[in-house]
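The complex appears here without one of its protein chains, the remainder shown in place.
Note that the chains take the letters A and B in the order they are written out, and that residue 1 is the start of every chain.
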Amino acid sequence: MHQVEATVNGATRRAEVSPETTLLSTLRDSWGLTGSKLGCDVGDCGACTVLVDGLSVNSCLLLAVQVNGREVVTIEGLGGFEYLHRLQTAFERLSSFQCGFCAPGMIISAKALLDENPAPTEPEIREALAGNLCRCTGYTKVIDAITEICRDRAVAVEAPA
Amino acid sequence: MKRPGRGIACMWYPIGFTVAANPSSAVVKVNEDGTATVLTGTVEVGQGSLTVLGQIAAQELGISADDVHVVSADTDIAPMDTGAIASRTTFVTGNAVRLAAAEAKTILLEVASEMLGMEPGELEAADHRIRAKTFPDKQVALAEVAARAQIARGRPPLGSASFNPPTISMDPETGQGKPFAAYVYATQIAEVEVDDETGEVEVLRICAAHDSGTAINPALVEGQVEGGIAMGIGMALEEEILFDAEGRQVNPNLTNYLIPTSLDVPRIEVDVIQSYDPLGPFGAKGVGEPTLVPTMPAILNAIHDAVGVRITDLPATAEKVLMAIKERAEVKPLGRG
Partner (left out) sequence: MPRKVTEEKQAEAQQLLEAPPATHLPAVAPDSLPKAPALTPEVNKQTPAVGQRVTRPDIRTHITGTTRYIDDLSFPGMLHVKILRSAHAHARILSINVDALHKMPGVVATLTGEEVPVNSFGSTYQDQPVLAVDRVRHRGDGIVAVAAETEQQALEALDAVKVDYEPLPAVFDPLEAMDPDAPKIHRIDNVYASKVIMRGDVDRGFEESDQIFERRYTTPMIEHVPLEPFAAIALWEPDGQLHVYSTNGRITLGRADLARTLSLPMNRIRLTATIIGGNFGGKNEIRTEPIVALLAKKSGRPVKAVYTRQEEFIASTTRHPLVMDYKTGIANDGRLLARSVKLVLDGGAYASWSETTVGKAAILAAGPYRIPNVRVEGRAVYTNKTVTGAMRGFGAPQVAFAYESQMDEIAYSLGIDPLEIRLLNGFEEGSISPTGQVLQAVALKETLLMAAKRSRWREGDL
């Protein structure tokens, strides 16, 4: 067994895991963070996407031991029921998701994109979401929501955080 | 060289299914504060049934969507429902919810009639009030009526109802009959680019016009259409379960069975055509399944328009399109039509 210690959504978390344990199952089973979803377990669907040191990765492909000492952000770190990340606000307004199973991963990928590129073009948005499969929405209202907040940001003076 | 093409396809699609009866039941409880709770045995699978059924109950009771909470998907709690299948929820379950809400409303109108000194038939529920149809100033808050009904009059405003679409079974020899109560219609137009050197097809734009009767929630209708089209693009161009000679699936995973990604689904422009079905709840029909039905032929017809080949066995993979282009090029030069 291995000890893993990581900063998860701003808090230090520890777990004792066998060497083959994935980050996804550690998040879900050891730390109770079930927002990241298991859709394929081999890195095809993107439902398990999280940020590790700011980069979006499939948490089913990473071993828990690989994030030792690193910083992990999951969907639970973005917003809660009472306060939302501005991405989530836009997704809510457009009812962008249907069954919602892909939403946590999709939102994390969108956040990674905007952290890197605050004013992406539509092709850049499509490229950034290409690893997140959705079977319900045709991606249309997801892309619309991201486009909308980029446009809002472009015209509004950013209020200091 | 990339060659443009466009194709059109339309369709009809029935609501519900035919092998057996197709009923739904529902219970609507109006609470003492004028909010309501709906019990239904259908299941939320992403289609938005909780939203739409809430809107239907709210409409019948004259309250807002926010005032209605829908409880679903538990056999110990909810009455029977044939289920989230066959695009039937809005039409069939929606009718059951509407009828159950109407039954609860009857109690509200009777109690309000005592309060307002009018006949129940002269009253309506609208905008959170019970009011006289012809003298809208004569009114009382729905919450007040609901509280009075339960607390003072001992008549909790509760309704339960079932709905089964009227059909006539089909003659086994000739198929003559009335298998479904309602049909929806749709047309999609696809614009594509076909690379005549690789056979690759890129879908550039799809315009979709869908009739769903009254759109209870136009945003959800659009969402269904957009998602159905994505599924249709997959079926048109890439999706296929392959088997080896021993009956073993060759590609049972998302690495080798490809579904459309954000890069494969183009701009989709949806027009919701409003019609009024006399049997539907507030004229609504349904929208779930028909959304992908015209997509494949619209794309395949656009491929023909672009490079003059007809692929008659789906999916129209790049290899298949390229082979057809090569065969055709031997007969006549490529081009539109």
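One rule holds in what follows: a residue touches a chain if its C-beta (ideal position, glycine included) is under 8 Å from a C-beta of that chain, and two chains touch if they have at least 3 such contacts.
Since this is a predicted model, take the numbers as computed values, not measurements.
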- Note on the structure: In the whole complex, of A:V4, A:V17 or A:C45, the residue touching the missing chain would be A:C45
- Query: Which listed residue (B:A73, B:A149 or B:V307) would be found touching the missing chain in the intact complex?
  - Reply: B:A73
- From B:Q150, B:N217 or B:S262, residue that would touch the chain that is not displayed: B:N217
- For chain A, the residues touching the chain missing from this view: 9-10, 28, 34-45, 47, 51-55, 57-58, 60-62, 66, 70-71, 73-86, 88-89, 91-93, 95-104, 107, 111, 115-116, 133-136, 159, 161
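As a convention for this text, only the chains that are shown with their structure count from here on.
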- Would you tell me which residues of chain A are touching chain B in their complex? 40, 42, 44-45, 94-95, 98-101, 125-127, 129-143
- In their shared complex, chain A is touched by residues of chain B numbered 45-48, 219-220, 222-224, 226-231, 253-255, 259-263, 265, 268
